[in-house]
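Just one protein chain is left out here, and the rest sit where they should.
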Amino acid sequence: MNAPLRPRADVPPLATLPAAAYRQAVKIRFSHCDPAGIVYFAKYFDIANGVVEDFFPAALGLDYHDIVGPRRIGLGFAHAECDFLKPGKMGDQLTCAVLVDAIGTASITLTLLGYRDGVPALAMRLVMVTTSLTSYRAVPVPDDVRAAVERYKETCR
Amino acid sequence: MNAPLRPRADVPPLATLPAAAYRQAVKIRFSHCDPAGIVYFAKYFDIANGVVEDFFPAALGLDYHDIVGPRRIGLGFAHAECDFLKPGKMGDQLTCAVLVDAIGTASITLTLLGYRDGVPALAMRLVMVTTSLTSYRAVPVPDDVRAAVERYKETCR
Amino acid sequence: MNAPLRPRADVPPLATLPAAAYRQAVKIRFSHCDPAGIVYFAKYFDIANGVVEDFFPAALGLDYHDIVGPRRIGLGFAHAECDFLKPGKMGDQLTCAVLVDAIGTASITLTLLGYRDGVPALAMRLVMVTTSLTSYRAVPVPDDVRAAVERYKETCR
Partner (left out) sequence: MNAPLRPRADVPPLATLPAAAYRQAVKIRFSHCDPAGIVYFAKYFDIANGVVEDFFPAALGLDYHDIVGPRRIGLGFAHAECDFLKPGKMGDQLTCAVLVDAIGTASITLTLLGYRDGVPALAMRLVMVTTSLTSYRAVPVPDDVRAAVERYKETCR
């Protein structure tokens, strides 16, 4: 039973990610952790949202808060999943990276990977759906967002 | 684009769940919601953990806090995923149900479904792995937990 | 140093609270707790908001979500403070009570007390300010809210 929780075969090593892939350091805090002493799984999803929030201006040149705020276009997820590969502890430094898997009519599928000391710690798939924050229904990915995401995806090829 | 975010064909109607399936009412709070006015996706995972926490004593006859506390056996997730089918709003009443999909050597796979007014709102798959909170490595599902989970699974057949 | 963290002289015993005082049971969850094994202080403020959210319909006959939502009147706090008298642990059952201290032009000052096994565990003072969610500036407490809060305060005299 002394095996790690999951095989990590399918998560690429940090060093092999495209050079252009957006990377962000994340510090694991006291309040991310639970009485088991490790990062509470729901916090990883919250951390991921923060990474995506920074990915928008840093990698896409888009203002996340302007889109969700004044433009009233939601960037929430219709699907989110995560493999938790290694438990995280307070004081850990994660390196997170974001890749674009697919761009649909009203959706953008992202992969978010997290590494600690170069070792994969978490692997997420996030299906963002652009929605009207008036009707709460899907709307086409706005042109500027689509163009930026496609450009980023190209760069990471 | 006025289609709902996701087809719901694969989520069984609440009324067709096994009679023995554990059900729990969850109130959506102000603090579950984000500036988009709907439940923040990471909060659904937190809500799910609370449902599982109550599922243990109520449906399995097990003391979750005793297992995670004095017994030092972690009940965290190695994998978690969710389809967010309908946006939730503050004041909503969700009915959540928990089903057991599989029991492995060191894992228990759960399905957690959430309904609002009988309509599927979220569908989760949660792979719980029993771990030593000393070594943070997987350990076999304890006998009492295995027996209780198997019994519950049978009852829901 | 074996003294409790704080004298509790000024927190009234649960049994001496006015009979009409709103009381609510709160279950301390795994996710409320931190790596120190006790309730994370910020979570107590979140718990308090949930208690106030329920206090509105249950004790005041007012729809909190309607006020904050369609009526666009914020019920946030301009001041919040808490004495944490006893550490909380997962599985604890708290009894919370809400009292009205004062009603101002644009503010309602609440005391929220929490007890575990009848022993004071936390004591909060919360200064709610009614604000326009358009201008984010204080507005007078709406008439229906004022009337209901005054009535409740009278009842608890």
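As written, the chain order gives the labels A, B and C, with residue 1 at the start of each chain.
Keep in mind that, in the parts below, a residue touches a chain if its C-beta (ideal position, glycine included) is under 8 Å from a C-beta of that chain, and two chains touch if they have at least 3 such contacts.
Model, not experiment: these values are computed from the prediction.
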{"item": "For subunit B, the residues touching the chain missing from this view", "value": "30-31, 33-35, 37, 40, 42, 90"}
{"item": "Touching residues on subunit A - with respect to the absent chain", "value": "29-31, 37, 46, 49-50, 53, 63-65, 68-69, 89-91"}
{"item": "Hidden partner chain, residues of subunit C it touches", "value": "1-6, 35-38, 40-43, 45-46, 49, 68-69, 74, 76-84, 87, 105-106, 129, 131, 133, 135-140"}
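What we mean here is this: only the chains that are shown with their structure count from here on.
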{"item": "Interface sides of subunit A and subunit C: same vs different residues, half threshold", "value": "same"}
{"item": "Equivalent-chain rotation between subunit B and subunit A, CA atoms, steps of 5 degrees", "value": "180"}
{"item": "Centre-of-Cα separation between subunit B and subunit A, whole angstrom", "value": "23"}
{"item": "CA centroid of subunit A to CA centroid of subunit C, Å", "value": "35"}
{"item": "Numbers and ranges of subunit B residues touching at least 2 other chains", "value": "37, 46, 49, 68-69"}
